[in-house]
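Rest of the complex left out; these chains stay put.
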Amino acid sequence: MSLVSINEIHKHFGDLHVLKGITMDVREGDVVTIIGRSGSGKSTLLRTINGLEGIDDGAIHVDGTELVAGQKDLRALRLKVGMVFQQFNLFPHLKAGENVMLALKVVKGISKAEAREMAMAAMTKVGLAEKFDAYPDQLSGGQQQRVAIARALAMSPKVLLCDEVTSALDPELVNEVLNVVRQLADEGMTLIMVTHEMRFARDVSDKLVFMHEGRVHESGDPKHLFVNPGTPELSAFIQSVS
Amino acid sequence: DTLEDIKQEGVLKVAVPQDFPPFGSIGTDMKPQGYDIDMATLIANDLGVDVELIPVTSANRIPFLTTGKADLVISSLGKNPDRAKVIDFSEPYAPFFNGVFGPKASTVEGAEDLDGKMIAVTRGSIEDLELTKIAPDSATLKRFEDNNATISAFLSGQTDLIATGNVVAAAVAERTSSRDLEVKFLIKNSPCYVGVAKGDTALIAKVNDIIKAAREDGRLNDISQRWLNAPLPEQL
Amino acid sequence: MAYEFDFAATLEYGDLLLKGAGFTLTLTAVGSVFGITLGIACAICRAWEIRPFNWIATGYVELIRNTPFLVQLFFIFFGLPELGVRMSEWQAAVLAMVINLGAYSTEIVRAGVQATLKGQIEAGESLAFSRFQIFRHIVLRPSLQRVWPALSSQVIIVMLGSAVCSQIATEELTFAANFIQSRNFRAFETYAITTVIYFLMALGIRQVFNLFGRYVIVRRPLDGRARA
Amino acid sequence: MTEFTLFDMLRGLWSGLQWTLVLSLLAFVLGGIVGLIVLFARIADNRILQAVSKGYIELFQGTPLLMQLFMLFFGISLLGLDVSPWFAAALGLTLFTSAFLAEIWRGCVESIPRGQWEASESLAFNYGEQMRHVILPQALRIAIPPTVGFSVQVVKGTAVASIIGFTELTKTGTMIANATFDPFLVYGLVALGYFALCWPLSLFARRLEGAFHVSG
């Protein structure tokens, strides 16, 4: 059975029909990469999966439970779905380690000592154990993004959503973040990510989804698709970004 | 000197109250009226000049005088030694009977009965000065900015008693039914004086002459009748 | 006609002035603590449109901000007893300070809350925080940090405005000044000294707020890099 | 004693309200002009100007307006200069208003991103040209809502001008209350008067704020 199943979902922003019936299945351990032009609806799709955007029609199931349109209490769902953003969104008033600990304490009610240990483990995983007590603004962009990943990981999500996690980074900092993501993929984490790093998409992901004007225009094995794009749109897109 | 200046300019500038009926308050035309205003007009007339009334509050009446923005202060001023160091005082021109008033039920009969009571009084007024001297320490004087607040405090029940002029108390008793009011005891007859800037000897002599003349020819008595509904007392 | 200054005549009453200043500071301190708390509560209701409290908060803020402090004070002290609520001049003064500062800090804190980046809230949501937890742990402190200078200015404004409380016989600094000058007729000297005291208190409050902001709101040593 | 009808009260308060309006306009226009000058000093590239303007702002924000007016009106007279109430009111309200406006506007100027300064600098603009063509036009847009918001404070602040003899709205109210012993009605009307002056300003400020939020 699939971990995330998305069925014919639609989403409007006012008059704008942003998602025009998307269907997609993600099994446990899958690494799915979503690519597409700016405005094609990639972020919106990702954000519907943990309920940051509601949907107008269709259904989303995560780990067996349905995400109902207009539902208020999404906490149970969100405990299963972690998310990492393009702009890191670390809490600037808390140290790196405290960023990771906060949800453990507040949401899961874990004791401070235990939360600290779990946070330290997550920070170690992203290679930043020694930055536990640094404030976000004392860290480079790449380090901040790794803390953001640690913060999501510490909650032990079933699936991790990543929205252009390297787009706000200086080019030489991109790799340190991608390496962390690659390692997660290798360890069997279920990942759904939007990225413009084509080489990474090709090398790491099990499945490539090309979105175009609110639809899944093409999807399949990345190694195959990159060489043999099935539509002129994908072919043009691949050309423009590489 | 000031007297010469006044005659030269033909205007006498007088600081008068506008928050203290019946000595000074505004009429429906927003102009001050009252005992002090009539007094100011009287003095100006006798000097043969026009009068310019400056409505003042207890906070700024003396600065108006000391900075020369007013020639006289006729503002139901009481006299005490501290004040006499700063300005000069004329002969008294008006009686002022003040007392402590309260509801019928209250058993207060003298200053010594004020024990533990809360009394509203207008800050800087004569009754404030006097009551401060004679009230026992255990009495609480609540000193309000103006007469209006003092009366409101009593009427709204914020204090047990009120210290004020008898004419004021009578006016209040007549106009309001929210709390009954009767005289408990009189504090003192402490008359009002005209204030003059320190050292203006010529002016003060002239003002004293005018007061004396007005007392003798009955004009002061008329003013008293008009505003206090009583003849000018003998000892003034 | 030379006026002779005599500051000694006022300084004789120095203890009264100090006592008055102490009362003013107490009034300000109590007013600040409860006023800012009230402001934060109303700010959440308004920023996050929690019905019907956001409407109540809006009405409250508009009413208070568009009428003079003195009138509010008179209403509390002289008007409420008619409705059976009687309080001492101290309680009335404190209450007036609280509702006044509450209204202004609502607006200030709301601006800070609304300046919170959407990403911060979304990060909290995606970590399964509840709305209240997001406010309490993610939004509040950075928002206060943003508007802290504005809040401290407002407290100073309210402190200076508390002079009006002397009209209901609250024995704060302006009361003391007016009391003294009604005894010695040295209005100019008394007000000059009072002005200096107010100024020093304003500087002091600014300092206290800076320290409080640094050690309680920001909770970190402010080296150069922490400014952002 | 004279009997006041409601009409008498309203007529009196109306004349007080006009004074309040005049004083507010005076404060706002003069305070705005001086505030602009103080603002320029505050953000100037000159330490002395900065320090002087900072002290100016601290002083007039840190002392009660009532005391400022008192000092100006009576204090200067003690030095032998004759000061008219108009002059003192104009000066005092200007000092007060300009200190606050300068500080409000400084925040607006400083919120213009550094990139705007640098872009215009690299186009060879001098300081005055940068201000005139790039910074101020943008700062102005941000400044309008808080400035209008502050005007409400100016309107309410003019009440203290009664200390130097202006019978504006609050003062008129006090005087009528003293003559009628009916403080609730009178102060209720006074509150209504201020509300009528201030509420439109507040609404206007809010609408402007909303309008600017939309366009970023």
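Brief remarks follow.
Lettered A, B, C and D in written order, each chain numbered from 1.
Here is the rule we use: a contact is a pair of C-beta atoms (placed from the backbone, for glycine too) under 8 Å apart; a residue touches a chain by one contact, two chains touch by 3 or more.
Just so you know, these numbers come straight off a predicted model, no measurement behind them.
Just one chain of each kind is rendered; the file's full complex, by chain label, has copy numbers A x2, B x1, C x1, D x1.
Here, only the chains that are shown with their structure count from here on.
When the partners of chain B are compared with those of chain D, the chains appearing in both lists are C. Two chain pairs are in question, A-C and C-D; the one with more C-beta pairs in contact is C-D.
For chain B, the chain whose average C-alpha position is most distant is A.
The central chain here, found by comparing per-chain C-alpha centres with the mean of all protein C-alpha atoms, is C.
Measuring from the averaged C-alpha position of chain C to that of chain D gives a distance of 19 Å.
Note: centroid distance chain A to chain B, computed from Cα atoms, is 82 Å. Centroid to centroid, with C-alpha atoms defining each point, chain A and chain D lie 52 Å apart. Contact of a single residue of chain B with at least two other chains is seen at positions 59-60, 63, 66-68, 146, 152. Residues of chain C in contact with at least two other chains: 3, 74, 78-79, 82, 187-188.
Under the contact rule defined at the top, the touching pairs of chains are A-C, B-C, B-D, C-D. Listed in rising order, the residues of chain B touching chain C in the complex are 2, 58-60, 62-63, 66-68, 82-83, 85-87, 120, 123-124, 128-129, 142-146, 149, 152-153, 156-158, 197-200.
Put simply, chain C touches chain B in their complex at residues 1, 3, 6, 9, 74, 77-79, 81-82, 86, 89, 166-169, 175, 178-179, 181-188.
The touching residues of chain B, counted against chain D in their complex, run 18-22, 25-28, 30, 33, 54-57, 59-60, 63-64, 66-69, 146-148, 151-152, 171-172, 175-176.
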